[in-house]
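Selected chains from the complex are presented in situ; the others are not included.
Which chain is which? They are A and B, in the order written, and residues in each are numbered from 1.
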Amino acid sequence: MSEPKKIAILGASGYTGAELVRLIATHPMMRIVAMTAERKAGLEMAEVFPHLRHLGLPSLVKIDEVDFSDVDLCFCALPHATSQKVIKALPKTLKIVDLSADFRLRDAQEYAKWYGGKHDALGCQTEAVYGLTEFYRDAIKDARLVAGTGCNAATGQYALTPLIQVGVIDLDEIIIDLKTGVSGAGRALKEGLLHAELSEGAHPYAIGGTHRHLAEFDQEFSAIAGRPVKVQFTPTLIPANRGIVANVYVKGDAQVIYDTLAKAYADEPFIVMLPFGQAPSTRHIRGSNFCHIGVAADRIEGRAVVIAALDNLTKGSSGQALQNANLMLGIDERMGLEMAPVFP
Amino acid sequence: MSEPKKIAILGASGYTGAELVRLIATHPMMRIVAMTAERKAGLEMAEVFPHLRHLGLPSLVKIDEVDFSDVDLCFCALPHATSQKVIKALPKTLKIVDLSADFRLRDAQEYAKWYGGKHDALGCQTEAVYGLTEFYRDAIKDARLVAGTGCNAATGQYALTPLIQVGVIDLDEIIIDLKTGVSGAGRALKEGLLHAELSEGAHPYAIGGTHRHLAEFDQEFSAIAGRPVKVQFTPTLIPANRGIVANVYVKGDAQVIYDTLAKAYADEPFIVMLPFGQAPSTRHIRGSNFCHIGVAADRIEGRAVVIAALDNLTKGSSGQALQNANLMLGIDERMGLEMAPVFP
């Protein structure tokens, strides 16, 4: 067996950083050699995330203390806007998987529209490969920089992309109603993320088509369809830490839709089709890299609902990142990701 | 001040029964004189619901032990199908508010289609008034038998009924995506209602247009529109005990939609319109009889989302029942129902 690859994690003090450590901790072909957290530099990971105390991890340092010449691949789990500044300054030959929103949009104007301000690393933006593994696998294998997708954006695309590719649904009548756990919002100190505010409640937000992940839907669906596609999208925050489930309302033949998805995902290791007519649940993918998809015909003819569920921190973010990193390093893409979901 | 009205509660050992007791406990014009629970007859309410221990409540008895000649109004919180048998046998002059599904549908064939089997009390079915207070207020005042609505059905109708009445939305393009807490399913011993199954998860169910509350949408919306109206409806169970929030997708002008709802509910004591563009949350109506409604324009022209939130056990069930009972007994309909929501 060859030597494990040397891995750096920038921004290890957030939830996606912790999730990367959790997954890589038992990955036979990776070894974490550096972890950074600007404000928490000098601390041990055990102080920031006590659940990782048993691991022999390097101490947290600042980015400029890392010797990147000794790193095979670098995960960037930094905040949006920060990521582009940091990545611009990294060695141009370093393999990078970015988990921020900074390199998801190929069009600088779209980036400016949805995220505000000018992009700081336009060169890298062009170079970046969109990280939805199942649809960009070949490009990811050869990429130097892969842009992790939005967790909501990933969920919606798993339900819709093959349907748009094959052309079996009405492109002007797509509604994504998505329920999401709270860890997707990160470890930020916001009133709306307190337990006392969230527990026992459900709260639609970014209503009316204002959520930034719409930019990814627009970009990807329009590219596939070869013409502009605009979906309607409402996320609702629910009192759970992990998990996204999207009810996607489409017009088309439900059986054809099911068969199209089943065919597209037949050989995918992490996409699981449920029997026709069954709905997935977030509790059945929790803590894992699996995505469950169900399809049902509506009582109104010509309509269907496609339901996709995944764990926002795993398949929607850090698990996806690891799957891509495996590909970029020539490792079996499933490695370190096959642990079954945690239920109950 | 006149004498308090004498109240009986049939089926007091379920959640809607307990909620009735909670609300009536501090109602100045009502006194509970009899409570029944067939399998728990002989027990004190404190043994079945310890949170009601401080109240001087009558012991639980069987229905045939109740002297209805001394009762002014009777709440029936019995299971579906049982309710019709019991109500059929009650004195024909007794005022009744039924919380089951048995008298919601005016058409015996629709009842048979959605609930299976023949209806046992067809006479009462015709007589019953549909209990959505805001739209049947006058009929409820004069009614002998009022049929409480489904909690999901109430939520959807609060979002939609005025819009269909005035004709400001496309009747063929209505989608109701609704999130509901678990108490709506009652105190039944089902695996899917265990804490270990539900907590930290979100689970769409009755997908494809199979939920029984669709029968109420069909009946009410078609009656108002004067032609068949069929909506698409998916409920999702979320890990919360109380609360429903419905994202209702419609085609129409968002501002017109907002104004129509605001006008319709201007004088309603329990329906609260949020400022345009804001979304309600179940945490802000918990434990109360209030329903919050928000409207936002989508980024796609000609589309809007109407969002309604209420507590399934209060405004969606027992609070609604009490509001109707107040009307039937000539009491101010707000009495016993003005307690503010419990937050956090």
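Criterion: a contact is a pair of C-beta atoms (placed from the backbone, for glycine too) under 8 Å apart; a residue touches a chain by one contact, two chains touch by 3 or more.
Bear in mind the structure is a predicted one, so any value in this text is a computation, not a measurement.
Undergrad: Given 2 placed copies of the single sequence, how many copies form the entire complex?
TA: Whole-complex copy count for this file comes out at 4.
Note that in this section only the chains that are shown with their structure count from here on.
Undergrad: Could you say what rotation angle superposes chain A on its sequence twin chain B, using C-alpha positions and rounding to the nearest 5°?
TA: The C-alpha superposition of chain A onto chain B needs 180 degrees.
Undergrad: Measuring centre to centre with CA averages, how many angstrom lie between chain A and chain B?
TA: 39
Undergrad: Can you list the chain A residues touching chain B in their complex?
TA: 175, 177, 179, 181, 196-205, 207-210, 214, 230, 232, 234, 236, 238-243, 245, 247, 249, 254, 277, 279-284, 286, 294, 296-300, 303, 305, 307, 309, 344
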